[in-house]
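Shown here: the complex without one of its protein chains, the others still in place.
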Amino acid sequence: MGNTLNVNLTVCPFCSVGCSFYVVKNDGSYEIIPARGSPVNEGKLCIKGWHALDFVLSKDRLLKPLIRRGNSFIEASWNEALDIVANKLREIRDKYGPDSIGFISSAKATNEDNYIFQKFARVIFGTNNVDHCARLCHSSTVEGLIRAFGTGAMTFSISDIDNADLIFIVGSNTTEHHPIIGSKIINAVKKGANLIVIDPKLTKIASLATIHLQNLPGTDIPILNAIANILIKENYVDWEFINHRTEGFDEFRKIIEKYTPEYASKISEVPEKQIIEAAELYGKSKRTIFFYAMGVTQHIQGTETVEAIANLAMLKGNVGRESTGVGPLRGQNNVQGASDMGALSDFLPGYVRVWDSNAKERIEKIWNAKIPEKPGLTVTEMFEAALEGRLKAMYIIGENPVVSDPHPELVRKALENLEFLVVQDLFLTETAKYADVILPAKSFAEKKGTFTSTERRIQKVHPVVNIEGPLEDWKIITLLARRLGYDWNYEDSDDILREINLVVPQYAGATPERLEEHPFGLQWPVTRDGKETKILHKDRFTRGLGKFHAVEWNGYVETRDSQYPFVLTTGGIYYHWCSGVMTIRSHILYREAPEAYVEINVEDAKLLNIKNGQYVKVKTKYGEVKVKAMISEDIKRGVLFIPFHYSNVPVNELIGYHKDPISRIPEYKVVAARIEVI
Amino acid sequence: MMQVYTNEMLPKTVRILKICDETPDTKTFILENITKRIPKPGQFYMISVFGVGEFPVSFGSANENNLLITVKKVGQGTGALFELGENDIVGLRGPYGNGFPIEEFTGKNIVLIGGGIGIPPLRSVMEYISQHRNEFGYVQLLYGARSPKDIVYKDKLLKDWPKIIDVKLTVDVPDETWKGHVGVVTTLFDQIKNLDSIFLIVGPEIMMRYSVLELKKRGVKESQIYLSLERKMKCGIGICGHCNLGRFYVCKDGPVFRYDIIANERELFYG
Partner (left out) sequence: MMKVYKISKDKLKAYLSYLLNKGYSIYGPVKTTSGDVIFSKIEDPEHFVDEKSTNGPKSVVFPEREIIFRYREGKIIEEKSDERRILFGTRTCEIEGFRMLDDVLLKGKYKDISYERKRSNSIIVNFACTKACKYGFCTTFQGPKLKNGFSLQFIDIGDDYLVEAMNEELIVPEYFTEASEEDIKKAEENINNVYKEMEQLPIKDIEKKIKFNDEIWNKLGNYCINCGACNYSCPTCFCFDVYDVKIGNEILRIREWDSCLLEGFSRLAGFNNPRKDNASRLIQRFYHKLVYHKLNYGYYLCTGCGRCIEQCPVNIDIRDVIKYFSGGEL
């Protein structure tokens, strides 16, 4: 008998694993059904996935545009609201110039939304001031991997995990942040694969590791370099690969000589013996997969740490072969796609540098517009510029920087400083409260479009829930473009995808029709004739030769002292997502983790006489928060951990002003702190 | 005859008639008893604060018109109840659970042992005993609170009940005013008069654990001991699965259990 269409197939809106599920409606109630056919989740979901509709159906959804009147908002029609936005943005551009407006795109929006938004900024406003949260989580990945391999994305496929004999994880709490990938690693370990984990916390995945290197936050480079050093000394390396497929080896080799196990151990507090054992385990492995996440990227040396991982992989030829490779675990479900679409201040769609006039020409032709050479402001720089009065207006889609960006108090001031702020969101977020106009957007569940997962898998979603009022992000932008005198006539997200097929070479063959035929997606690059790519850099690196980078550990920018004797690190937890806006609206997810806490080692707690559940103050040079103490055996002594999801415990006020000079990612993971009993 | 079922998940709306403070974090609420049903000692109700949620509460005292409950503020639901005032509306379902099989204790000596907010169910037993005082033998009540200011039902414990039974109090942390016994409730056990009594224990799980241990040391049989247990409860009627303790549902098979029946349950006396 016949088939129904995939009308009710969609992709999880939380992490970047890209799990698919169906939604059916019975008698008023929705049910989520994991897709068995998906090669990614194979009929499974994590708890967030099972609750992915809770926020969609939340009673707090914005349904009508809101316009500021003094200190409150009044409801408005779409026409009214869009007129105001178009007029005001035009006015500001005409008065202060193109670069007076900043556009923040969203890694939760579809590729089509992101593509249209950056085009909106670049073509209609003539500015590269368009960026999104990848800046805050994985811009160092994009930089690091482009420099090493030529492509800023996971080199292999999730299914490669099954046959790897070693999985090497750096700074990723995989079972909590990318649970379905985490589960695949667990299953591989059950079948006999080895597992090395570098993490300051004894996470679940670390507890299953063959070797857990429990280091101080921010000391991955010395360990990685020391392992590389041992590999070369013990001749565990793949000379053939190094000689034929890479460059920069000699310089690299020279630099790492000083990274002896003793030296690395002194910095990282990981026992020397464990570093040697890890090197041996890796040395003997035939097929190793590396994973890393925000524990690596959100760091002042984020790009260089990514490069150090790439070095280690190349040493043994662990790139471009089955069940090997380097896998950045991206944050948001579409952070890969938003980056691919050029929602970045220095990249056009398809990772064309804004200053690369040759490569740019092709796109300029299609767009019939000139694009400025000058890189735009990054997310954090936009707020700085707004504070200084250089930026006059902002247009923020689906992001909540007041909670998720560093230094919320500055972000707030920056927003107040603007002449005009548009926020396009599902909810009246902390950020939206500062807006002049709030535009209600459709969630993933109400729209058609594509998302690109961490394994470069472009998947199509379908509207599975109907909510009257909000519009698709791309639709809103198109309506604005028309008001600004551009005859953008996209009628459907497929129209935009067809343009993406032209503009972004990696997406050339990922046409709307093909993605309907491949309901679980195609992995980019997809050639014009529809061939996808499971593994990158097979016979040749995208950049030609793989490049070794001689990376050094630069020491701590924040050193612990008697005043601030702890290293504070921040991160996410299993039940919540980002600034919590989506997950606190799920009864079950909220119930599981209703409160923020600071995790502290038992011994440290004993010394300071801190009891479980007691309120304490955590202070850094930059700020302080009041939070409940959670005493744990799983965290390293001298380290504190606070989850960043809770707006009532704004940990981002605690972090410093340091940034990775290359990717301009802020340092979220290492700040000297102290803890006080109250 | 066909039984007519009503939707037991629908609460009745009742008014709060009166509120009094018991301790800094405990209040007594007198509610309308609109069903006029008189619950059995040890039974409980599900109380709703509409918009916040529903939670189980034992009753302390009841008559045709009033239900008395005493609640400690520990979280969202109880916190929201504390915000309400006299004449405000709450939701009420119940009474649920088995309660103490008090009729079976006729002619016996009884020892009531309570800790902290575990006292309301014992108060409901005391109400029964005071109305049927001569049906029981020697009755003792041993009650422990954290500190003198945490003692719930002071009037009853200090004035009313000592007139008809033997009441012994203790606190963990005394203050200047306290002249009585200091120590956890088990330190009162040497003053138990009859080890052949029926023992009714209500309080935190840890306190019940040590009480049972001490009683057993003294030769008390497991079948002489009754406990009233607390578990998370979402329905109160045996269908939501939250209050599972081994094969039992605390809401419908309990909350009162004769100790020997649950003695081997793995999750008893957790912590």
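Order of writing sets the chain letters: A and B. Residues in each chain are counted from 1.
Keep this in mind: a contact is a pair of C-beta atoms (placed from the backbone, for glycine too) under 8 Å apart; a residue touches a chain by one contact, two chains touch by 3 or more.
All figures in this text were calculated on a predicted structure; none of them were measured in a lab.
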Option from A:R68, A:R90, A:K204 or A:R390 whose C-beta touches the chain left out: A:K204
Residue among B:E54, B:E127, B:D150 or B:E214 that touches the chain left out of view: B:E54
Selected from A:Y351, A:F548, A:Y574 or A:F641 as touching the chain missing from the view: A:Y574
Interface with the undisplayed chain - residues on chain A: 1-6, 8-9, 22, 24-37, 43-47, 49-50, 59, 175, 179-180, 182-184, 186-187, 190, 204, 207-208, 516, 519-520, 574, 587-588, 591-592, 613
Residue ranges of chain B at the interface with the undisplayed chain: 5-11, 13, 48, 50-54, 74-75, 78, 89, 91, 205, 230-232, 234-235, 237-242, 244-247, 252, 266-267, 270-271
